[in-house]
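Just one protein chain is left out here, and the rest sit where they should.
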Amino acid sequence: MPRPLVLNEDRLFPLEPSARALARELYGTVARLPIISPHGHTDPAWFALNKSFGNAAELLLQPDHYLTRMLYSQGVPLEALGVKGAAADPREAWRIFAQHYHLFRGTPSRMWMDWVLSEVFGIAMRLDAETADAAYDRITDALATPECAPRALFERFNIEVLATTESPLDSLEHHAAIRQSGWQGRVITAYRPDPVVDPEFEGFATNLALLAELTGEDCGSWHGYLAAHRQRRAFFKGMGATSTDHGHPTAQTADLSGHEAESLFDRVKGGHASSQDAELFRAQMLTEMARMSVEDGLVMQLHPGSYRNHNADLFARFGRDVGADIPLRTDYVHALKPLLDRFGNAPGFSLILFTLDESTYARELAPLAGHYPCLKLGPAWWFHDSPEGMRRFRRMVTETAGFYNTVGFNDDTRAFLSIPARHDVARRVDCGFLAELVMEHRLEEDEAFELAQDLAYDLAKKAYRL
Amino acid sequence: MPRPLVLNEDRLFPLEPSARALARELYGTVARLPIISPHGHTDPAWFALNKSFGNAAELLLQPDHYLTRMLYSQGVPLEALGVKGAAADPREAWRIFAQHYHLFRGTPSRMWMDWVLSEVFGIAMRLDAETADAAYDRITDALATPECAPRALFERFNIEVLATTESPLDSLEHHAAIRQSGWQGRVITAYRPDPVVDPEFEGFATNLALLAELTGEDCGSWHGYLAAHRQRRAFFKGMGATSTDHGHPTAQTADLSGHEAESLFDRVKGGHASSQDAELFRAQMLTEMARMSVEDGLVMQLHPGSYRNHNADLFARFGRDVGADIPLRTDYVHALKPLLDRFGNAPGFSLILFTLDESTYARELAPLAGHYPCLKLGPAWWFHDSPEGMRRFRRMVTETAGFYNTVGFNDDTRAFLSIPARHDVARRVDCGFLAELVMEHRLEEDEAFELAQDLAYDLAKKAYRL
Partner (left out) sequence: MPRPLVLNEDRLFPLEPSARALARELYGTVARLPIISPHGHTDPAWFALNKSFGNAAELLLQPDHYLTRMLYSQGVPLEALGVKGAAADPREAWRIFAQHYHLFRGTPSRMWMDWVLSEVFGIAMRLDAETADAAYDRITDALATPECAPRALFERFNIEVLATTESPLDSLEHHAAIRQSGWQGRVITAYRPDPVVDPEFEGFATNLALLAELTGEDCGSWHGYLAAHRQRRAFFKGMGATSTDHGHPTAQTADLSGHEAESLFDRVKGGHASSQDAELFRAQMLTEMARMSVEDGLVMQLHPGSYRNHNADLFARFGRDVGADIPLRTDYVHALKPLLDRFGNAPGFSLILFTLDESTYARELAPLAGHYPCLKLGPAWWFHDSPEGMRRFRRMVTETAGFYNTVGFNDDTRAFLSIPARHDVARRVDCGFLAELVMEHRLEEDEAFELAQDLAYDLAKKAYRL
C-alpha cells in the first residue's frame, strides 16, 4: 500500500526542543536566500539551448552515480538501468529504481530525491514498486512543460550564480551562447585542467596536441605549454571563471627548478610517463597553477584522494564515472609543503582544500587552514556531503579553523534538480549545529544568526570572489 | 556497602524523550527475536558433551581476554587470575576481579557481565569486594544445575543458529556428535584456514603435513594443497558451514599466475618464508579462497588488521590470546583490488569485510560496499563491539552503503553466557539509531520498524545463507 511522501518542516534539526526551536528560527532567516553554487558539474548546454529534459530515468536516475552504484551493489546490472547509453527502456529502468528505493533509507540520496519528487514535481506518495509508473508519468509529463525547462528551473530554484567545470580543451561555446542570449541567469565556467595536466589521463598526448591547436602555443615545449595554460585561463576568466579545480589522486605538490621541470615535461609529454614521473608532474603542475593564480587571481581548488575507476571490468565496459571511485587515505602536511613554501604567504592567493579522508579534518586540514593565509577548507565532499558528514566536518574543523576559514557549501553535482535540496540540507544541518552551540552556551544567539547567513551565502560568495 | 545491580529497561536508548519512546517501541518488536550468531568462537564440545561448566572464574573470567587485559593493565598479574591454566585458586581470582570491577566502568564488558550476573544468575547486588564471595557461590552452584548445562542455556537464550570456528585440521568430531545426538540445537562450523594458510602461523609446516594426512592430498605441491582445501571445505560444508573466515594481519590480496603461485608455495611451504613471501602467500590465498567460494557458495569473511601477540614477554609465557592483540591501520582500497579485479563482479560471490580501523568506515569500506555486488560490511568488531563503536559504525557507514550492505550483528565471542547480552546491546543501539533518524525525519516510522527486524535478524540470516 503506497505511503505518503512527506517532507517534515523540522527535518535535520536537533531533537532537543530548545535547540530545535532555535534551529528552526535560524533556518527561517536563510531558507530563502539565493543559491550560490560555486562548484559543480551541470552541463552548460542545458542553459545555452534551454531544451526540455527527456524523461524521469534519463534526468534523475541514469547520470546519478550515487544511485546507480547503490543499485549495482545490490546486484542490479548497469545495463538494466540504461547507464552510459546502454539500451534500456527508461520506464523499466525507473521501475527497477523504484522497487529498490528502500536501499536508500538513511542515505542523502533519499533525502535529495524525495525533495525533487515532492517540491519539483508535487508527488505526494513515496516511491516504490506500486507508485513507480505514476511518478514516472508525472515527472516525464512535467519535463515537457515550459516550467521545467532548464532556465525556468534555474530561476525557480533562485540560483544567483552557478559554476560549471570545463577542460581547457572546451570551446566554452555554450557559455558564450548563454552570455549572448540575453538571458540573465549567471552561469560561469571553472578551469579544470586535469586532461592536460595528468599524464595518466586518457589521451593525454592527444590532449596536448589539441591544446596546442587551440592556443597556437608550442605544447611540445615546457614554456609553450605553460603559456597555453595562461592563455586558456585568461579565456576562461573572460567567460566568468573565478576558479580553477584540480582532481588529483593525491595532494602532492612539488617545486622543481625550471630545468628539472622542463626535463620532466619532456619525459611525460609523449603520454608514456612512469607512474613516478606522472605523480611528480601533477605535483609540479599544482605549484605552477598556484603561481598562475597568484598572477591572475583565480581561486584554486584541490579535490584529491579518489581512486578513480576502481572496478576494472566496469571501466572497460562503461568508462569513467559509474560509481566505482573509492576514496584514499590522503596526506596534506608533507604533500602541500613544496607549494606552501613557495606561495603559502603570497598576498591574494587562495587555495580551497577538499578531502575524502575525514581523519585529516582535525589532524591536518583545520590546523593548516587555521594558520596559512592562503588556505581555506571546502565543505564536506562527495561521500561526506550528507547530514552526518557535515556534522563531522563542523565538529572536527570549527574548533581549530573557526568558521571563517571555511567557504560555505558546494553542491558539486551534475544532478541539477537536486541542487536546492542539497543546499537545503546544508543550511538545515548548519543551523542545527549553530543552535546546539548556542544552547551549550558556546556561542551567543546574535552570533548564530550572523553565522547562519555567512554559512549559507556570504562565505561562498567571498571565497569564490563572486 | 553493597549497591543494587539494576538493568534499567531503557538502557542505551537516546536521551531525548520522543526518540527514547520510539526506540523502546522498536526494541519491543525485536527484543525476543531468536538469536542468529553467524560468527563466534564458542567451543562445540560444550554442546556435544553437555557437561556442566565449572566455576565462576573458569567460565566467566579466565577465558575472557577483555577482562584479563584490563586487569593486567592495572597491575594484576595474569598468574593471579589463573589465565591459561596458571595455578590460581578460582575463588581468589574471582575476588581480585570483583575488587577491580570499577575498572570496567564505561566499558561494554561491564554491561555484558552485569547482564550475565543479573539475567542468568539472578544476582541482585553489584559486584565488588564485598559481594564477590556471594556471587561466586551463587554462580558456581547454579552452574552445577541442569538449567545451566550448555544445551539448556542455548535453548534458554533462544539461539536459532550458532556458528563456531574451526581450523581445517579439526576433525569436527564435536559437530558430528551434536548432529548424531538427536538434540535439535543448530550449531554449525565455519572454515578458518589461518593455520594452514599463514606461513607465519606457529607450526605451519607441521600443519601442512597434518592437512596432507587428513586429506590424502599431496600438500607438498600447490595443486595438492589447493585440492586439500577444496576437500576440507566440502567436509565443513557437510557439517553445516556456510562461511569461511580469514584473520590476516592486513587485507592484502594478490592474483598471481599459476606458475608464480606454485613457485611461491614452494618457497613458503617449509615454514621458513621471508616476511614478504609470507604476506604475498596470504594475499594469494585470499584470492584462492574467493575462487573456491565462487565455486562452493561459502560466504567469505575477512577480519584483518590485528597485530597479534604484541607483548613479547607475555607471549613467551602464556602464548596467544591473552589480550595483547593491538589493531593496526589498515588499507582496503589497494589491498583488495587484485581479488576484486578477479571476482568483484562474480555472481553469487559474497565477501564480508570487518575492520579494527574505524577511519576506513566512511573512507573505504562504505564506498566499496556501496559499489561492489560481492561486498558487505560486518558489524563493529572486537574493540568496537560497544555502544559508541556501534554508533560510529552506523553513522559513518549508513549514508554511503545504506543498511542493506551490512549484515546484522555478530557476537564473535567465546564468552557463551554473554551472547544474549551482546545481541541485546546491538539491538538497543540500532533501535536508538533508527529512532533518532525518524525523529530527525530522515526515515519514516514504518521503515524503522522494518529495519529493526532486518538489523536484528533478517540481514544476518540472509548474508550468511542460514
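Just so it is clear, A and B label the chains in written order, and each chain counts residues from 1 on its own.
Quick note on the criterion: contacts are C-beta pairs under 8 Å (C-beta built on N, C-alpha and C of every residue); 3 or more make two chains touch, one makes a residue touch a chain.
These numbers come from a predicted model, not from an experiment.
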Full-complex contact with the absent chain, from A:364, A:388, A:411 or A:424: A:364
Sole contact to the chain not displayed, among B:142, B:210 or B:326: B:326
Contacting the left-out chain in the complete assembly, out of A:13, A:104, A:403 or A:416: A:403
On chain B, residues whose C-beta touches the chain left out of the figure: 3, 6-8, 10-13, 15-16, 69-70, 72-75, 102-108, 110-111, 126, 307, 310-314, 323-329, 356-359, 383-384, 386-389
Those residues of chain A which, in the complete complex, touch the missing chain: 14, 16, 18-19, 331, 333-334, 337, 340-341, 344-345, 359, 362-364, 366-373, 375, 395-396, 398-405, 436-437, 439-444, 446-447, 450-451
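The criterion applied here is as follows: only the chains that are shown with their structure count from here on.
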CA centroid of chain A to CA centroid of chain B, Å: 40
